[in-house]
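The complex appears here without one of its protein chains, the remainder shown in place.
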Amino acid sequence: MTSVWEKLTKIDRRVIYFMLLVVIVVPLIFPFRLKPKPMPPVEKLFNYIDTIPEDKCLVVSVDYSPDTEAELHPMSIALLRHAFARHKKVGVLCMSLLGLGLAQDALTTVTNEFNSRAMSNADSIVYGRDYVFWGWQQPPLVPILGMGENIASVFPLDYYGYRTDSLPIMKKIKNYNDVAILVSIAGSAVPFWYITYAQTSFGVRIGAGSTAVQAADFYPYLNSGQVTGMMSGMKGGAEYEELVEERCNIFGRRKATDAMSSQTAAHIWIMITIIIGNIGYFAMRRRKK
Amino acid sequence: MRKIPNYFIRLFTICFLLFTIHYVYGIEAPSKVLAGDAPNDAGRNIVIHWQLSPSDSIIEGYQILRKAENETEMTAVGFMGKGRNSFTDDGTIDGVKYTYQVVAVLDSLQAPSELSNIAVSSQQWFHTERINVLFFTFIFTFLIIFYINRAKKGANLFVRKIAGLLAVDEAVGRATEMGKPILYVPGLTGISDVATIAAMNILGEVAKKIATYDSQLIVPNTDPIVFTVAQEVVKEAYTQAGRPDAFKSDSVYFVTDSQFAYAAAVDGIMTREKPATNFFMGYFYAEALILAETGASTGAVQIAGTDSVMQLPFFITACDYTLMGEELYAASAYLSREPLLLGGLIGQDWGKVVIVAILVVLTIIGLLTNLPVLNLF
Partner (left out) sequence: MKVRLPLFLVLITGILGALPFIIPHSIAQNFDNEFRNTVIRIIGAFSLVLGVGSIIRHHTYKITHKREHWQYSYVLLISLLISAVIGLFGGIDANGWLPTRIGSFNFDIQTLFTYIEVPLGATMFAMLAFFMASAAYRAFRARTFEATLLLIAAFIMMLGSVPLSNYIFPKLPSFAEWILTVPNTAAKRGMGFGISLGTLATSLKIILGIERGWLGGTK
């Protein structure tokens, strides 16, 4: 007959899965907000974007797919809110085909937010004047290296079919020399391509937004200065949302922050199962002795 | 109407003139404009440097003008904001002589610099900043070839034990005894990835053992080129084991190139076929844990090997044995025990020793001094 302690070490995985489902879903129905404290890598990225000179722009590379949308999409939205709040010029491109729809969604969401509050044309976010959506090109070398020479030649037509060089914003954005920082938001190795090709060859500053699993890979680059700042995982997105709200006074739906309650509950449940498993393990070890 | 006093008119005029004079003569031109061919490129680039204008804080920026030797007028080729003192002209024609002028600009006011020296763009055949990479590649190549030659001459080369590779025999034997198949997943990247090539090498050795023991092998693939290579590797392995008749071409097949569809397919194979042993060799992405955990739930012995540092923790927790990073590359030498491959492995390790020694020496030098030699690395 199996002892209680042995049962603790062999909990049916279905029980673990069911309880995990419960702890993830319940906070979504009965939400509680936990205020995230921005960490240095996120602060660095925020501060750098905050101080982009007028003659430079922010480039956001939306390189994730719907698989990782939950974790990374809030980062795109927070970045765009920040850039538009500070009247920075923004260029958006995608290295992933599936990212096109997501980039379009982020731009539409944020521009609608700003334009619904705008009191004048100067406050509005106008396509072609304040931002441009270049679209997708076959990665990695053609767009990454080509943009070092002439962005308009890499994307002769933008995502909507307009001639890129006819847009007013493109009068000031020729190549990486006019880019203050390029932030790649990806669940894959795309930021490494930018570091390897764009930064090494052209010296452009790189920022990253990545899934929590992949974030650990970026710390060597963060320490060496090759990555100016980064957001890691949903918490990184929540931290950036916090900074945007706190310092730019921009209020909008904070998806990453809202999801923090579920993530917290899930982490606590996993820690509880680990503790239970270890209690059973040590109890059995003591009995064997 | 009261007449404006003369003194007031004179005072206003003087102030206006002073202001205008200050405004006009407040902009000073940049100086020391130097133009030169951009180094280490494929031509058509000239880099222009200048000393900032003393009025840099109030101007809008600098307009860069260019004139080719056969032109009479200067043409604007770029604009840099204030505080910037260099510009790369990427529209030159190689072999043509150009001169440049940098103009400080404030509204309609301009302060042009002296003309620069004549510059000609050209292509370079050698990237001088990468000489250190070339140097170390030669050192590394020399070490590998040296130890391969030593191995050819019959030197006894020691390689430490790698638990995952020692367990391959046992794992294949277990599957044979249980009468269950062996699943081999060769990663999700293409044949150009070194991890996939290493996976093919291991597949060859594993397939030889399977052919000898007369077990069943399943190799689902996510890349069409890898599928064709894997099929050839397995067929050749069966031939080398003396069992060409036992090879079934359907044991190696293409599934899909979609990441999670492939993970779902392999999960399905694991739950239906219930292989006794699972091999996960190659480069994996997020599906690594899905595969490993599903395999663990079926009770299979699992041996994984990947150079994807991100997925290693998942394989370590879910698999019985894990080959980490370069242990995967060493596997083919380890399993085959071929002297040439072992020699290459030793040479590679000595290359690492050289790099570590250089790192330690340079760290000490860097902590104690600030020698320019450090910039070479």
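By letter and in written order, the chains are A and B; residue numbering begins at 1 in each of them.
Please note the rule applied: contacts are C-beta pairs under 8 Å (C-beta built on N, C-alpha and C of every residue); 3 or more make two chains touch, one makes a residue touch a chain.
Note that the coordinates shown come from a computational prediction; the quantities given were computed from them, not determined experimentally.
Asker: From the touch rule at the top of the page, work out which displayed chains the omitted chain touches.
Answerer: Those shown chains that the absent chain touches are A, B.
Asker: Check the options A:Lys7, A:His87 or A:His267 and report the residue that touches the missing chain.
Answerer: Once the missing chain is taken into account, the touching residue is A:His267.
Asker: Against the chain that's been left off, what residues of chain A make contact? List them.
Answerer: Counting over the whole complex, chain A touches the hidden chain at residues 11, 13, 16-17, 20-21, 24, 34-37, 39-41, 65-69, 98, 101, 138, 141-142, 212, 215-217, 219-220, 222-223, 233, 235, 238, 260, 263-264, 266-271, 273-274, 276-278, 281-282.
Asker: Given the full complex, what residues of chain B touch the hidden partner chain?
Answerer: 40-43, 123-127, 130-131, 133-134, 137, 140-141, 144-145, 148, 190-192, 194, 197-198, 200-204, 221, 223-225, 227-229, 232-233, 235-237, 239-240, 250, 253-261, 263-264, 272, 286-287, 289-290, 292-294, 296, 307, 309, 314, 316-318, 324-326, 328-330, 332, 336, 338, 340-341, 344-345, 347-348, 351-352, 355
The criterion applied here is as follows: only the chains that are shown with their structure count from here on.
Asker: Using CA atom averages as chain centres, what separation in Å is found between chain A and chain B?
Answerer: From the centre of chain A to the centre of chain B is 22 Å.
Asker: Given the complex with chain B, which residues does chain A contribute to the contact?
Answerer: Counting only chain A, the residues touching chain B are 13, 53-56, 67, 149-150, 174-175, 177, 187-188, 213-214, 216-217.
Asker: Name, in rising order, each residue of chain B that touches chain A in their complex.
Answerer: Against chain A, the touching part of chain B is residues 61, 78, 80-81, 87-88, 90, 260, 285-286, 297, 309-310.
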